[in-house]
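Report on one structure; see the data block that follows.
Here the complex is missing a single protein chain, while all its other protein chains stay put.
Showing chain A:
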Amino acid sequence: MGGPHPRSPRLEGGAEPSFLPPSSSVRTALGRCVPPSMQGNTKKMGVMTDVHRRFLQLLMTHGVLEECDIKRLQKHCYKVHDCNATIEKLEDFINNINSVLESLYIEIKKGVTEDDGRPIYALVNLATTSISKMASDFAENELDLFRKALELIIDSDTGFASSTNILNLVDQLKGKKMRKKEAEHVLQKFVQNKWLIEKEGEFTLHGRAILEMDQYIRETYPDAVKVCNICRGLLIQGQSCETCGIRMHLPCVAKYFQASSEPHCPHCNDYWPHEVPEVFNPEKERETGLSRSNKRSSRSRQH
């Protein structure tokens, strides 16, 4: 009889508590039901230990972490629970955890900051597309302010929305009435919680928001949304070709034009008019803390 494979969301062969139901269907993380015959035993489920659990708890607490911090986090978790074990390579470690998280429709997603290509990691919902994670930290009118800012950011050409333009929309917010002064404070809260980035009075999306709300943004603003010509990922900040209008992330530009002395648009072949940034390399940019070099002191560029 072709019933669904009995398969609990844990390692096969492990002891099952008696209160678990005997069967559950097999499905992919995106909620599409895959016929059991196609699943079978090809997918190996990872094993969770206290190392992984502590790692997950701490990642949840931080919301988003940079690669150097997440590596330190991993090391810390090993030290606490399994100090003699060899530390698994981060990518495999995370894939292992993700295979267990699949049945919960969440995953540890890796992204890259839009301005300088630093790798970041966040725990992301797969099945939901709302900004539910923010909902537990903010009031209704604050969430609506975020929505307004998000819309301005997506509609803008630069990926930035000015503080003034956002604040001018406070009268349109749902929920309790908010004054502009209060709204300024709320915007700073968004920055502190890593949902928005502020640069010189203008706001754009933090890498965390892009990771977590990717699906939501694509579905809610299908016409306004911009996409990178190279990686096809959601694009908020980037460079664009002045002739044909295609856009690319700054780190994608850096990688694509890395080896070429005269960059040309990949789409229309016209000369690429923008400065090509450097590819992010944490090793390369290391400086010793307190020493000065002649090279540094001659650079007067302020930031």
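Note that in this section a contact is a pair of C-beta atoms (placed from the backbone, for glycine too) under 8 Å apart; a residue touches a chain by one contact, two chains touch by 3 or more; residues count from 1.
By our rule, contacts and distances are computed from a predicted model.
Comparing "MAGE family member F1", "ATP citrate synthase", "Tetraspanin" or "Ribosome biogenesis protein bop1" against the UniProt entry of the hidden chain yields the protein name "MAGE family member F1". Of the candidate positions A:Ala122, A:Leu143 or A:Leu211, contact with the hidden chain is made by A:Leu143. One chain is missing from the display, and on chain A it is touched by residues 1-4, 9-10, 17, 19-21, 23-25, 27, 31, 33, 48, 50, 53-54, 56-58, 60, 66, 68-69, 72-73, 76, 80, 100-101, 103-106, 125, 127-133, 135-136, 138-140, 143-144, 147, 174-175, 191-194, 201, 216, 219-220, 282, 285-292, 296, 303.
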